[in-house]
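A single protein chain has been removed from this complex, and every other one stays in its place.
Our next item is subunit A:
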């Protein structure tokens, strides 16, 4: 970037220098950059519709580092602001999160747990193609186990729950991202103890050492696979057999898994305890299965209703008809019986 000197000061210096004459171009200028600035000033267009400088030249290079913000020595994902944004994105995009308490799990045990988890998820059969032709998302590859920093996760939960950027952008023109003052104000003003909010139900869970298993979609088959590994409960979710999966019974994996406690889950924005999570994991066929069940239930209910309503009407009709024939027979027994026979023939 060339050094900047405002026009007035450049002219002052120019006048002060005896040898310098901006109008005279016969002689080579004594101080080249001074005259260049004055030339540039004469060429300048004010309030012109089309800028002579191309827009691309105004853009900063991609690797530009502002001098007031030197790059941090810390990894960006461990920085608190970045972590908060990561957690809010996680909470907004992930429909199914399981929370586990981990009690002093060592690094090798984590590795073993993750290995078993990956193996169990790979064995889950890919779900069938839905009736509308949509192929369900690949869940198995994106299920992740991560240790949470609960305090920041708590704040992120508040931002997701109590801050709506759309409403905030209508109210004022200020920034409405998750780190903005608008977000801060709204979570500060929110009633955190409101019993109807998911946050109030979930916030006691998020204390102490907590890790989360995140699923990109609500897939009961994959949820069941994870529960069988991390929180086995014999009748519905048995642990894999020793013959089928010997790695699961390895000492490090077992000691790691014993230290994990399923404390709850967040499914479609609602809080579930361990039993609730297991109920969701027990839904056969996933959402499609649930829809099929609902359709079947509604159909059978409809059929039952129709027969019930019909039955009443039929009973009434039969009674009235019986009474009519009885009265007719009493009036003129012979004729009516003949007519009735004729009606029957018709």
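Operating definition for what follows: a contact is a pair of C-beta atoms (placed from the backbone, for glycine too) under 8 Å apart; a residue touches a chain by one contact, two chains touch by 3 or more; residues count from 1.
As a working rule, contacts and distances are computed from a predicted model.
Candidate names were "Nuclear transcription factor Y subunit B-6", "Archease domain-containing protein", "Large ribosomal subunit protein mL53" or "Proteasome subunit beta", and the UniProt protein name of the unshown chain is "Large ribosomal subunit protein mL53". Residue in contact with the omitted chain (choice from A:121, A:183 or A:205): A:205.
Of the candidate positions A:122, A:258 or A:299, contact with the hidden chain is made by A:258. What subunit A contributes to its contact with the hidden chain is residues 101-106, 109, 201, 204-205, 207-209, 255, 258-259, 261-264, 271-276.
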